[in-house]
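All protein chains but one are shown at their positions in the complex.
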Amino acid sequence: MVASFRKLACATALASLAMTSLAAAADIKLGIVAPMTGQLASEGQDLENAVKMAIDAANANGGVNGDKITTVTADDACDPQQGVTAASKLVSEGVTAVLGGYCSGAVLPTLKIYGDAGIPFVIISANSTKLVDSNPGNAFMTNSTGDMQAVTAVGLFKKNGYKKIAIIDEGDAYSSDLAKLTAEAFPKEGGEVVDKETTTAGEQDYSAVVTKVKSSGADAVFWTAYHAGGALLTKQLRQAGFQGGIVLGDGNNSPEYLQIAGSAGEGVYLLSPPTVDLLSGAADFKEKYKAAYGRDAGAYAALSHDAGNLILDAIGRAKSTDAKAIIEALAASDYKGLAGEIRFTDKHTLQTSNFRPVVAKDGKWVAAE
Amino acid sequence: MSDEAKAAPALPPPAVMSRSVVALGVVALICTLALPQVSNAYVTEVATTALLYVVLCLGLNIVVGYAGLLDLGYAAFFAVGAYTTGILTAEFGFNFWLTIPVAMVAACIAGIIIGTPTLRLRSDYLAIVTLGFGEIVRIIARNLDITGGASGLVGIERPVLFGFRLFQVQHFYYAFLVLALITIFVCLSVERSRIGRAWLYVRYDEDAAAGIGINRVSVKLQAYMMGAVIASVAGCLYAAKMTAISPESFTFAQSLIILLGVVLGGMGRIPGVILGAVLVALLPEVLRGAGTYRPLVTAVALLAIMLFRPSGLWPDKRV
Partner (left out) sequence: MTFDLVVQQLANGLIVGSFYALIALGYSMVFGVIKLLNFAHGDIYMTGAFVGLVVFSAVGVWLGNGWLAVVCALLASMLVVGLLGVIIERFAYRPVRNAPRLSILITALGASMVLNGGALALTGGRHFAFNTDLGYSGIDISAVHITYTQMILVASALILMGGMQTFISRTMYGKAMRAVSIDMGASRLMGIDVDRVIALTFFMGSALAAGGGVMAGAYYGSVHFFMGFIMGLKAFTAAVIGGIGSVPGAMLGGLLLGLLESFGSSLPFVGSEWRDVFVFGALILFLVFKPTGILGRSVVERV
């Protein structure tokens, strides 16, 4: 029996390892939630870095309302279950507000937790339209939602004279949502969706889908999922002799896309989030970021940096750390950041879309004219 | 398989438990009861996840540990429960508690549909069939409108018990604790029952079991269904706690984690499985720093346990 007791003791010791002691009380404590482990760890790290840069700069200037700001980071690993754990962790630590959220799936179940606790939550890059519907009123989204991307996509189709479109997604929440929204929006503008396909993530052979797209007579293909599948699809479309346009959703904004697609990627359009390379005013930020963290600022770094400044701006205008006052101040935001203006609709989404069409030219993304 | 590897099935120990076991149980119970009162929401949240895995691992243990069937799609039954609750409360306005029996029936039916034809197959065929079944359930959930498609269901109602609404972490902690205790009780009783002994015989020697008049397929099917029902009830409570469910929570990886919990602690033995379940729930918290190395560490642990300590960390001393 002694052995069993010892094993129990071991288990208890492990359990206590997982506990975090409450950090020392600080003036204003902000929570950052992002994937720090898992496949999107690099994107999560980027988000944290960019938010921290904004906060460090504010602290160097004497903080907000005379108070210093500290941060605590929680890892949601882009997994719903771990997202809930991370949210509870931040709530237990008594944060004033929370920033972050990369994957919509991991953010969705946490809305109620922050809502019940009444904590202001600035959602940085997660942008599913489901988040809008289940917002208890304390959350604000600084990235344009899927329906705005669909509007940008339809605008691009019209401008390029595409009349018949084939839409392909990967069956996950993000890409099927965007595919559905675009398929609803395009016919209203006089276009026609001639083919709609779903592929499996991790698959390499798209030939059956490519053949169907070709025989559907589409002028262009809209790929709503991520860069890995996008690069393979682009290659196989061009290999099969497809001459039409190829448009990619914002999940394809990765240097890996251009590396894998190679010459097949030339002339492909991408609906890009506001990355530092596309923003005229972000050159300074880009250099400072690289100097501070030794890596290039990722796709959502500018937006994350803006979100950090946005919450500081709101706390400053609220002149208190009272949650209700901060939420009111956020709702009334009129903030001009690196990535553009941040003003919220009454549903707490951006008033103006921040997606920009870019085109691949000589192995680089350049603004589409 | 050589003959010497087949140990004779051990008979269940006498029902009288030694005083020290009772004492240990009481101490453990008091600790678990007191936990939310002495710790913060984060610790309670992690502990709730641990209790969820205790229930799931005990359920899978009936299939893998008792009946010796490798099930690689166990998350499918977890999904059946979660989606039953999700659909019935969010779309049809059912009371949460009424969805539990519906989910149990649904899981039974799913278990019969997939189990009846496949349980007479070779054990490794069964593993692949269950894997395929798990994937089919997930793809169906992601493609249908009623399951909310790939983004899943949101706004699942929180359950009300005698006019008291469960909404805080602590409430769900106790709800899962009750479920875990019920599951432990169920497992303890089947372990010592006639069917429990039949599983043991089937696991050690199918032919001999058939020889003494045990209907192999029926006995295996009972294990499969019991496991399915336990997972589905866990799924109901999970849906209520999360309020939002999506197909991504019921992947092959989830089935693997549950299986890991069963194997890690010691297949077929309740304390071992509980220990394993707690370990897999704590793993993401403990291995935070490991980053992309986490799956590798987990995999090496699984392989090492199986090769060097095949009966698990807290093995059965009887065998």
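Letters A and B mark the chains as written, and numbering starts fresh at 1 in each.
Assume a residue touches a chain if its C-beta (ideal position, glycine included) is under 8 Å from a C-beta of that chain, and two chains touch if they have at least 3 such contacts.
This structure is a prediction, so every number in the text was calculated from the model and none was measured.
In terms of the touch definition stated at the top, the absent chain reaches A, B within the entire complex. Here the missing chain is touched by one residue of A:V194, A:I260 or A:L279, and it is A:I260. Considering the full assembly, A:K196 is the residue among A:K164, A:K196, A:R343 or A:K361 that touches the omitted chain. Considering B:V54, B:V80, B:V129 or B:V169, the position touching the chain not shown turns out to be B:V129 (whole complex). The chain not shown here touches chain B at positions 1-2, 4-6, 64, 68, 70, 72, 117-118, 121-125, 127-129, 131-133, 135-136, 139-140, 142-143, 203-207, 256, 259, 263, 267, 292-300, 302-303, 306-307, 310.
In the full complex, chain A touches the hidden chain at residues 39, 42, 171, 196-200, 202-205, 207-209, 211-212, 214-215, 227-228, 231-232, 235-236, 238-241, 256, 259-260, 262.
The rule is short, and it goes like this: only the chains that are shown with their structure count from here on.
With centres set at the average Cα position, the gap from chain A to chain B is 34 Å. Of all residues in chain A, only 1, 4-5, 7-8, 11-12, 14-15, 17-20, 22, 36-39, 41, 75, 77, 79-82, 84-85, 88-89, 91-93, 104-105, 108-109, 112, 116, 128, 130, 133-134, 171-173, 175-177 touch chain B in the complex they form.
Per the touch definition, chain B reaches chain A in the complex via residues 18, 20-21, 24, 28, 31, 39-47, 49, 139, 142-143, 149-152, 154-155, 167-169, 242-246, 248-249, 271, 275, 278-279, 282, 284-286, 288, 290-292, 294, 313-314.
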